Every structure is written in C-alpha cells, then in structure tokens.
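This report concerns only the one structure given below.
Every protein chain but one is kept in place in this view of the complex.
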Amino acid sequence: MVSPVLILAIGLGTAFSLGLMKPARTRVLFGITLTALGVMSAIALGWTLALATGAAQTAEIHTAGVAPPFAINLRVGLPEAALLSLITLTGLLAALSMRAALLRLGRGSQAVLLVLVMAVSGLVMTRDLFNLFVFIELIAIATAGLVLLSQDERAIGAGFKYLVVSQIISILLLVGIIFTYHATGSLNIDDITVAPVAFRGASLAMFLLLIALIVELKPFPANGWALDIYTSAHPGFSALFSAATGSAALFVVDKVVAPAGTEWLPLLTGIGLLSFVASNIVALRQENDRRLLGYSSVGQLGLILAVIGQRDVLGDAYLYVAGGLILSHAVAKAGLFWMSSMVRGRKLEDWAALRTRAPMVLAFATFVAMLVGLPPFPGFYAKWDLAQALVAAGRLPVLTLILLGVLIESAYLFRWFGYAIKREAAENGLASNPVDCGITFATVAGGWALGYLWGNGPEQFNLLATLPAITAVVFILLEPLDARIKNGLAIAALLGWFAMVAGDYDPMRLIFAAVMIPGGAVILLASFTEKGRRLGFYPSAMAMYAGLALLLEATTFFEFFAAWEVMTLGSYFLILRGRMSEPHALSYILFSLGGAFAILTGFALASGGVQPHPIDGLQDVAAADLAPWVFVLLAAGFLTKTAAMGLHIWLPGAHAEAETDVSPMVSGILLKAGLFGLFLMLMQLGRQSLYGVDLTVVLAYIGAISAFLGAVLAVFQEDAKRLLAYSSISQMGYALFGVALMNHLGWLLAMMFVINHYVYKSMLFLAVGGVYKRTHTKLMYQMGGLITLMPFSFVSVLVGIIAMSGVPPLSGFGGRWIFYNAIMDADLRLPLILIFMAGPVGFLYLFRLIHTIFLGQLKDPHRKLKEAPVWILVPQMIFVAFLIAFAVLPGMALQKVDGYIGSIFGDQPLVWHGRAITSEFGYWNPVAIMAVIVMVFVAVFAILIAKNHDAQMVKQFNIVFSAERPYRPETTHFAWNFFAPYRKAMGFLETPVVTSFWGGVTGGINGAGEFTRRFYSGNGQTYAAHVLLFVVAVYLIAMGGIA
Amino acid sequence: MKDVDDKFLKNIETEFPLREELRPRRVTTPDGQEIEIEPLKDYFCEAAPKVHPKAYIPIVEDFYNWARANSLWILGFGTGCGAIEMRPLMTPRFDAYRYGIQWRPTPRQANLLMISGYLSVKTLKRAIRAYEQMQGPKYVVGLGSCTINGGMYWDSYNTIKRLDQYLPVDLYIAGCMPRPEALLAGFMELKKLIKAGKGEGANKYAENFATYKANQKSVIKDWDMPDYNW
Amino acid sequence: MTFEWIQIPYALLTLFIILNYGLLMTAVVRKLAARVGGRPGIPVYQNYIDLVKNFALRSKISHGVMYYLGPVFRLTGGIGLILFVPTIYGSSWAQNFAFAGDLVLALYFVFFGTLGMALGAGESGHPHSAIGVSRGLSQVTMAELPLALAVYAIAVQYQTLSITEIVAAQQGGLFNWTLFTNPLAVVAAMFAFVGTMMRSPFDVVLAPQEIPIGPPTEYHSAYLALMQTNRAIFPIAKTIIYMNLFFGGATSWAEFAIKAFLLYMIPAVIGVVHPRFRVEQSIRFFLKWGLPVGVLAILTV
C-alpha cells in the first residue's frame, strides 16, 4: 500500500514542478497535471478498496515522526478514503471538463487546480486544527484563482466577494483556534476530546471554530458570495467547488464536532435545516441553471449538516446515512455541473437540447433521482435509515422539515427535468464532445455503482440485485433495439415473472398480481402499434412494472417502500412522455412523493427504528397508542395513489395527457397499488380510532365523496380521456368505500372493483386512445358518428360502459349486488347517500362518452377514417371476451378470494352452489340472468327483423329537422356542454376548491421564494455583513442555550 | 288566359346557384390528407322512393287498412291560416280523438299531412320535405280553396294554386276556411277511402315521381335538397 | 327455486296478461283524463289499433345498427323487468324467472332499456334525441335517488333483498304493508315513482312542444310499435315492483289489477294538474323534498 500522504505530496509536488517546465508545451503540461490527478485518484481508490474489504487498517500518519500534539497527524480511515477518492476523482474529471480554460491559461492555472485538490484532500486527512486553518487558506486562495478562469465577467466580482468572506472566516477560525489552544493546550482534534470542555472560554472557542467551518459551508442566509461563484465560475470548477470542497468542509465540521460533544448538535441541526429548506424555497424561483444548482448545493450541504446534527441518534448507521447523502450529492451535483458545460443556454428551458441525445436524458434523470434520494441510489437508502432513526428518537419535526425540503427540492428538479423533456429544443443547443460526454457518463456509472454498493450494505435489501429491477436496467441497455422487439421481450418478461411467482401467492395477492403483471402484458399488446425505437418507454414501463412486482413480493417495510418508489419513478417517466403532460407529470410526482413520505414516516413510526421490520409486524403495533397515527400516515400515502378526493388533482391531467398505451397502464393498473397498500394496512391494523373518530369511517366518507364528486366532475369534461380520468377517481372511491366497510363483502366488493376497473378502464382508455390516433383530438364534441367507421372500438366502449354502469347482465352488476349485500349490515348510512347518487351520475358521463364520440353526426374531416390500429384493438377484444365470461362465471375469480377473505374475517356470507350465489339477504344467478336476457333479446330482435328487414338505410342528414334540413354536421351534433341542464343544477359542485387550495400552497411557497430571493443583492459588502450578522445571531441563540 | 302577358316573364337568373353548405368542398383529414366532400351525396340518401305492394292476402290488407283508417296521426304542421281551424278539433266540442285521430310532432310517426290553406313556395318546400319524410302509407288532405285553385291568392306571385300538382292529394275539403265540422266530415270521407283501399297516395307519388319532381322544381327555383328526402 | 321448462309458458302467459292489461289501462287512464276535460276521449281499444297500424307501415328507414337495436333493448328491458320480478304472491306460476336475481337485479335492470334506447336515439343523429337524452339522464340522477334510499331502508327493515320475502313479510293485514310500517320510505319512493313515470311535471324529456318529442323523434313503424309495447309493459312492471315493496304485493290477479291501476293513477292525477318543470327545477325539487325524506328513511330504520 502506498502512503496516502503521497496524495498531498504528488499534488503539491506536481504543482511546483509545473512551474519549472516550459510554459509553451501546454499539452504536455496538461498531461502531467492529469497524470498527477490520476495517480492521486488511484491511491485514494486503492485505499478505499483496501479499507472496505478489510485488507488494510485505518492509517495514522505522523509527520515529522513525532506523536501529536507536537506534530501534525493525518488519518485515513474508510470515510476519509472514500472522500479522498471522491475529491481526487472529481478533481480529475473537473480538470478534463475545464481543459479548454486550463490549456488557455497554462501551467499556473493547472498548478492552482492541483493545489486546490491537494488542499481539500489535506482538509479531509488532517487531525490538526492549525493545519486545518492552513488548508482552508490554501483552498480560499486556490478557489479565488480558479473562479477567475471563467470568461464570465461576473466571475471577477464573485472571486473578490469570495476573498472578502474567506478572510472573515479565516479570522474567526484563527481566533477560535487560539481560544481552543488556550482552553485545551493542544491543537490536535483528538486531544480536545480528552480535555474537559467545561468552562466558558472553551465553548466560545468551540463556537468560533464551528461557526467558521459552518460559514465555509455557505449556510442560508449567509451565502450570497457562494451563489455568485456557482453562477459565474466555470461549471467544471463549480462541480469541484460543490462536490469536493463542500463535502470536505462537511467532513471537517464532523471531525470537529465529534469531540466537542452532543450539546453542539442542535445548533448544527438548526442551521442545517434552515439552510436546507430556505435554499430550496429560493431555488424554486431560479431561472438560471447554475444558480439553481448553487442553491441546491447549499441546500444539500445544509441537509447533511443537519444529518451531522443527528449523529447522536444515528449510531452505527451514521456513516452509512451521511456518506450516502454526501456521495449522492457530490456525484449528482458534479455531474449536473459538467452537463451544464455542454448546454449552451443558461436558462432552465435550454436544457431541452439534451432531448436529442437519449443517453444524456438518462444521465439527467439519474442525477435528479440521486439528488432527490430516489431508488436505487445511495440517498434513498440513507433517507430511509435516517427517517427510521429520527422517528425512533422522537425527532419527528426534524424529519418533517427534511421531507418538506426534499419535496420542494424535487419540485424544482423535476420541473427542470420536465422542461428538458418537453420544451422546445433550440438548434445546436448542445455543445457535446466525447470528453465531456465521457466525464458525464463516468459520473453516471459512478452513481449507479454507488447505488449498488449502498444497497449491498449490511442488512440492506439491495434493490439492484432483484430480478425485476435488473430486468428494468437491462431494458436501458436494450434501447437501441426496435420497439416491437422490445415490446415482445417486455411481454415475455412480465408473463415469465408471473409464471414464476404466481404459485406462491394467496388468492388476494394473486388477483392483484394478475391485474398488475399479465394485465400489464395485455395492455402492452397495444404498444405493438408504435414504430421506431420508442426511446425511454420500455425502461420506464419496466421500472414501473418492476416496482409493482416488488410491491407484491415485499415482506418488509423497506422492501415495500423501495418498490413503491421505483413504481412511482417509473410511472412518472411514463406519464411525462405524453405530448402535453409536462405540468401534470410534475404534479403527479410531487403528490406521489408527498404520499410516499407519509408512508415512510408511517412505517418509521410503526417500526420504532427496528430494521428490517416485516410487514406482518404491523399488527403488533395495532394496539399501541401510535397505531392511529400510523394508520393516518399510511392511509394518506395510499389515498394519494388512489387519488381520493382532496388529493386527486394530479390524476386527471396525468392520466389524460399520457400516451395511448400509457393511460390504461397508469389508470387500470397503477391505481391498484394504492388499494393493495390499503388492504395490507387494514389487514394488519384493523379499525383504529383517533380522538374517538373511527378512522375507517373517515375512509368510507372519503371514498363516498370521491365516488360522488369524481362522477360529477366527469360529467362536465369535454376531453374524453379527462372524463375517464375523473371516472377513475369515482371508481376508486367505490373501492375505497368497500375496503373501509371492514367486512367480508366490502372487501370482496373492492376486489371485484380491482378486476373490473382494470378491465373496463383499460379497455375504454385504449378505445379512446385508438380513436385519438385517428382523429388527433380528445375533445369529444369534435368527433361524432364514428360507429360505422370504428365498429370494434364502439363495441368495446359499449361493453365497457354497460359493465361500468352496473347494468345487468355484464360484470359491473355483480359489483353492485355485492355492494348491496355488503351495506346491509354496515352501520354507515350517511355516506351511502353519496354512493347512491354516484351511480346514476356515472351513467351520465358514460352515455356522453359513447354518444358524443360514436353516435350523432359524423364530421367532414372524419369521413374517410379507418378503424383504430389492430394492435390497439386486440387487447380490447380480449377485455370484451373477459368481461362477458366474467359476467357469466364470476366464480372463476371471486370464489377463491371470497374464501380467503372469509379466513380473515372468520365468516362466509356467500354460498356458492353451482353457478348461483346466495347471501344472507339475496341471491344472484348470473347464468340465468344472461340466459333470460339473451333469449328475450333474440326474440324481440327476430320480430323486428321480420317486420323491418327491408328498411331503407339512410344517411346522417336524413333526419326530420322541423321540415328544415341540417346545415353542417358541426351544428347538428349536440355534444358540447352536453349536460347543460345538469350543470345548471349541480354546477356548483364544479368549483375548484381543492385545486385552489393546492394552488394556494404552491403559490405561497413560490411567493416566499420570491421574497427571500431579494435578500441576495449581489453586493459584496452586504454579503460580508450577512456573514457577520449570521455569526452574531447564531452566537446569541446558541450560546444562550449552551452556556 | 287573357291576363297573360307573354312579354312579361323576365327570369333574370334562371339557374339559382347551389347553396354554399351543399357545394362540394375539400377538407383536410386529421392525417393531413385532402378529401372531397359532396354534401348532397355524402350526407343524404339518394335512393328513389319505392312502390310498396299491398299485403299478399287481401283480408290482411283490409285489416291493416281498417287499422290505418282508425289511427290517423296528423303531422302537427300548419301551413296557412287553416291551421287555426284544426285546434278546435282537440277541444271537448269536436274531440277528434274519439275517431282515433291524433297529432304527432314528428313526420316519422305521422301518416296524414294536412295542407291547411295557402301554400307559399317557401312553405311548399318544407311541405314536400315533411311529406317525403313520412312513412307510407301516408295521406294528404288539402284544406280550403287556396289548395284547390289558389282561392283568394289566385294572382299572388308567391303561392301555388293547385296542390295536387306537387303532392298526391287524397282529399280536398272546400271552403274558405272550412269549419271544424267540415274537417270532421272530411276525415270520415278519408277513412272510407282508406278502408276501401284507395289511400295509395304514397305509391302514386313513387310511381309518378318524375312528374311530381318536375312540377315541384318548376316553382322551387333553389332546389337545395336531394330529390327525395328520406 | 330452480328452473323448470314449464316456467317458460307460465312466464309468457304472465307477460300476455300484463301486456293486455297495460294497453287497456293506459287507454283507460287517457280516457279518464279526457272525461275530466269534458271530452269523450279515445276508444279503450285505441292502443291496439295504433299498434297494428305501426306494425303495418310499409316503408321504413334505418339510421344504423344501434338505431335498429335501440327499440330491441328497450323492449327487452321492459319484458326482462317483468320476468325478473314475481308478479303474484303465492301463485305457483306467476313467479316468472325471479330465481335469477333479487331486488338489486330489478333496480339495475331498469337502466338496460334506458341505455339501449338512448344509444339508438343517439345514432339517429337528431339533435332533439340527444337533447332529450341529456335531459332525461340529468333528471333521473336525482329522481331515482329517493328510491334507492327507500329500497335500502326497507331491505334493512326486512333484512332481505328478496322481493318474495319482502312481500311475504307484508301479508296478514293492511297494517303490515310497508306503507304503514315504514311510511317515510314509501313517501321517498313515491317521489321517485312520480319523477320517473314521464308525466308532467317531470316530462321535460319528451317535451312535445319544444323538442318534438325527444329521444324517439326518428322512430316509426315496427320500431315505434316495440316502443309502444314497452310503454304499456314498463310502467306496469315498475308498478309491480312498487306494489311488492310498499303496498303488500298482490295475491291474486284482481288485487294486482286494482293496485296497479291505483298506483298508476297517482302520477296521472299529479300530471294533469301540474305544469312542467325544467330539468334543474326538478333536480332541485328532488334535492329539496325527495332526498331529505329518503335520508330520514334510512336513518330511522
């Protein structure tokens, strides 16, 4: 093993030796610089590997051969080694990224870069306070020098401001060091630990040390100077500044605070949280990509500072959590800065240029997911463990603030990602070249590798090692293939997985699995219509299906949550593919993440920090005091997914604007995940009361209100897919109501809805999508009379709406029959009224759907339309056949589930004999119903044929029109505002109360961001004053508490 | 014909242009194709009316005719001042309902068209349309002298003078206007005709379709509909 | 109960009786209304003549498949409704095919004909048809609500969904009728009854004066004849359900005839003295009067 001191030595040595060489041979010089950085990285990596595998022990290096405090000592443990690798690698890649500037400015700049990397590395290794000071000074000078590399004029100002502030920091630090020496008699960090920190001077010393280091972390609001650097410096350097310097500074804080004692931790927590939340709020309003990244960096550093503040409760997991967050931040932020060097424009929208390069989009997605802490990246694992620890220690407010911050952060990051995918891409907006791309992809690879490493941690569930997740990743690699081949593979993968696992599931899980996995395969048949490569679709879809598959497999809280997040992420990318879906996908991911955080908190509350915690263990807390809170949190999360009224506003847009084959996936399948969660939760927790209110009753009310309002809103839609989306809200309301009844038949009803809603909603979305493919519009009133041109689509819509409205003989009726039997012995009477109202209202929008599209007057441009593409029809016809079969033989799916639910509730209200079903109250004989109806229908039809077989077939204008004739089909088709009389009576229900509420919330946060942003005036003196005021304020608050 | 001034007629514009909404037009389909729309062909059925034979068994036809006679559904369409004379038929004093006579608001369900008085050319077009949209067997009754020979509108520039030139009239009820009693008497006559199997106006119209059309088109200059309004 | 072949002729017989009863009764009601107005009115057999006449029309047109099937759906809905509900309590043969399903089936099958008719009318392409359907559906959403609540109330009251059992529970005297044991539910249900019988003040669907005549505007000949047949059957079928649920059912055909007639007269009488509601007015009416009664009914059971 080479000594790690060589990292410093090589850095410094090369920097000096550069000065001795001929300045003209720039390429050689640059090569030497790179080599030096490469060697430094290699050493760091070697140490990391050795330490991680246990091949080496933590190295203590004493310079000058004497023990501290008489000499400087350096330490390289695993965290140090990992950070060193990060710093040196970032340095190497940054050098590559800045190659043009470095070559232009020659050896001096390269030397400064090397010094910076060396100094940052030294900062990590050293255990001596004064040495620390020296390195910080070195960093300050080197940074100021490198800032000037940029050709941006603002960089000069930024560099100057930076120098001013660093001097303040240095002074504070120096005074702190002097005080410390005075107090402890040593400058070695390890000695401070031993010495008592009892008297006032010591805590003041500690305060000065810490505050200096904290200001180095650019906390909000004392950070105006740093943001100017991010905005104006070369992005290659900004990456280094954010990833390497920031991480090292954090490490130093950690180093210093560890001996100082736990009483300092709340200070760190407070500053960290303030910085995290506030920076993210301000970032919401940023237009400039690099400044936004700057705010995000500040926020992330604040987050990690807050995590350092939690080191007392994190215990063994501390390194895992903090490390995960630091590495996620560093890799992602560095990657984004380097990418920004390729994007020509500085506006966020300019990133749309990335869209032309699929791998770049992948890189962007990777970095965004890493920053937000989504699976499978280290931040995700870290976030989970952090939440567990915080809840176990009773620090819910801290967790809440962190999650709030993450949510805001995801808001602007995903908005930005949405811009990149959806906005107009400028010509030549991307200055891509092999080197920059290489840097970016190296970073991406690093990110994924870290994800794998973190998943492989002790006692962890490695997401990337599961078969479904691997499949999803494989589909990223398969991207160059033709879409049809990929589609075939995807279907095979889904069916294969189902065949593999189906045997192990209980009947209820089996139904969910059948809907989610082979059900997904059936919908994928429709994707055969798409030609070309269809980049991005299959990885996203397979990620979603992987999430669903893992969800069903999950046995522990973590597995469940991880699967949930994977599913959310995959579906977000899927939804974002829609043509107009940018804002809707954003609101989808935000609501989903909000819901997911509720689930996270709920799980953490339930597990009490015990890892891993089996899902079945949830029932152990059912009797505990916190059980109702767990119930509320989990339910909130699941209700967000099922889009219960109040949390529904993401759904209509997301489902309506998605692509033809995506809408049925997200509507027919994805919504069921929420129901699945509710089932799991209720099975374990049972009824819970909060302040005397039975929470299942609340759920029932929410379900009933969703069922009713969803239906009413659907009635007023002009857009066919939006109508179906609102209808989903209503249908999920029914299912929710059934689940919340907490009796056997209620659950059976919900299961029936799981099957039925999947079938008919997928069918209707596909049919409407097929029509959209031909007419290029979703506005129903622009269509009309398509029945003769698209008979198959018509049949599937017809069967779909009969089934959905519950009219016998199709399967929807079964749902209604079970519903009536279920409510017979329920105590809930009032919400029933809403459910009863919802039924006929549903009839309204369904009729409108079929009438305005297929009946009425055919429009001019549609006269020559063809039937929808055959591959869109195939799944529809499968669904039609299934619906009819299921109507006659409901037992084929329900009987087993019925038995299973019976085993949960310990009763068996339904008796199945032959094809007939009897309950305590009534009976249902589907075969007889079908037979009678078919017989009567055929008989009446025969009479009509006998009389009217010779009827003259007429055309669309051959109608009696009060003795006039129709003018144009557009003016004859009664379609727009179809239920105008209904609107007159019930239109008040359309008032967008919920939308206004959420609009107010986002508006408020944005307003806060706008207000806070004015704080940054751009004036160096003001910034210096900020820093001083910040120090004074913190002093007053902190010393008041500590001393 | 002494009044006729041969030099008078000055057809300024003999050919009336087809109305804009009926002219062939080109539209772009959603796929970007250009297609030709011919409204009269694409939106209206072009088939000619058919002659419908009587039921094969005479007694069945007699039974049907009896039913038709006792279930006269009048199209609620008042063409002229005579419409006012129909309203009393619904009142207690006359009550036509007792004879199986009812008013229907849609031609599809009506089988008796009452031309109640003078018929301007503009209304004639609507009357023809309404008649053709009724389903056979169907009957036409002309009310008042205006439908017989023009009556007081004998020299009007805008009213037809002889209804049977344009529609197959089964029965005229004379008078200016005929009173409700006369109308009832006329209905009784019509019933007799129908029961006797003589109410074959629809078939007559189909048989002499060309003649009727020629007559109609000679007065309706802007023929803006298909030849037969199904 | 299970199926035996003899039930088919029995059911056809029931159907025959009800069809004739319906044709005669609607004519009698019209005649009564005429007499009130001082007119002689139509002959009582007029419905038969109209039916024959419409079947005997020679020329017909068709607007398409759904237009053609609309009346078939409509009549199937009416006939099916009769067949799924036991007509005479205690009769060995007038039970029809009630073994196929219970009250829930009857409630939901009502929509079968409505849906088919609406679709058929829709394909005719006539705006009045669509307007009529829009009005009718809007109105029915609220009009049916009190019935749903009342049905739930009495199902809970009798602890069964089987119509036969509900009728059985009402036997043994006038005061065993739901009318007296649960008056609130009956009042609520009667709101729905009046609201869905297509009579004034709730006949804005047809509204002959403004949108002649709503959904059936384009229908004629045998199509119309099928719909007329349904017009005779369907109100009776509905009346049978109400009779069975709220008024003690019928143990003989005579009782059936009297009860059905009296029930049918309720909307007829209300209709002749009330002007028409607009859709939003009737919706508000049901919200204001029907809904509270229904809510009381389910809360007090």
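Order as written gives the chain letters A, B and C; numbering starts at 1 within each chain.
The working rule: a contact is a pair of C-beta atoms (placed from the backbone, for glycine too) under 8 Å apart; a residue touches a chain by one contact, two chains touch by 3 or more.
Here is the rule we use: contacts and distances are computed from a predicted model.
Student: Can you match the unshown chain of the complex to its UniProt protein name from these: "Hydrogenase 4 subunit B", "Nickel ABC transporter permease", "Nitric oxide reductase subunit B" or "NADH dehydrogenase subunit C"?
Tutor: The chain we cannot see is, by its UniProt record, "NADH dehydrogenase subunit C".
Student: Determine which of the presented chains are touched by the chain that is not presented, and list them.
Tutor: Its contacts among the visible chains are B.
Student: With the full complex in mind, choose from B:Gly150, B:Pro178 or B:Pro226 the residue touching the hidden chain.
Tutor: B:Gly150
Student: When the complex is taken as a whole, what residues of chain B touch the one chain not shown?
Tutor: These residues of chain B touch the chain that is not shown: 1, 3-5, 8-14, 16, 121-122, 125, 148-150, 154-162, 165, 215, 218-224.
Keep this in mind: only the chains that are shown with their structure count from here on.
Student: Distance from the CA centroid of chain A to that of chain C, rounded to the nearest Å?
Tutor: 54
Student: For chain A and chain B, let me know how many angstrom lie between their CA-based centres, rounded off.
Tutor: The computed centroid separation for chain A versus chain B comes out at 70 Å.
Student: When the C-alpha atoms of chain B and chain C are each averaged to a single point, how far apart are the two points in Å?
Tutor: Taking the average C-alpha coordinate of chain B and of chain C, the gap between them is 37 Å.
Student: Could you pull out the residues of chain C that touch at least 2 other chains?
Tutor: Within chain C, the residues that touch at least two other chains are 59-61, 212, 217-218, 221.
Student: At least two other chains touched by the same residue of chain A: list those residues.
Tutor: Residue numbers touching two or more other chains: 952-954, 956-958, 960.
Student: Which positions of chain A touch chain B when the two form their complex?
Tutor: Against chain B, the touching part of chain A is residues 774-777, 860-865, 952-958, 960, 963-969.
Student: Can you name the residues of chain B that touch chain A in the complex?
Tutor: So the residues of chain B touching chain A come out as 21, 25, 27-31, 33, 35, 37, 39, 42-45, 47, 50, 77, 106-108, 126-127, 129-130, 133, 224-225, 229-230.
Student: Show me the residue ranges of chain A that touch chain C in the complex, using the header's touch definition.
Tutor: Residues 785, 787-788, 798, 801-802, 805-808, 813, 816-817, 820-821, 823-824, 829-830, 832-833, 836-837, 839-841, 843-844, 847, 850-851, 855-857, 919, 921-925, 928-929, 932-933, 936-937, 940-941, 943-944, 947-948, 950-954, 956-962, 972-975, 978-982, 984-986 of chain A touch chain C in their complex.
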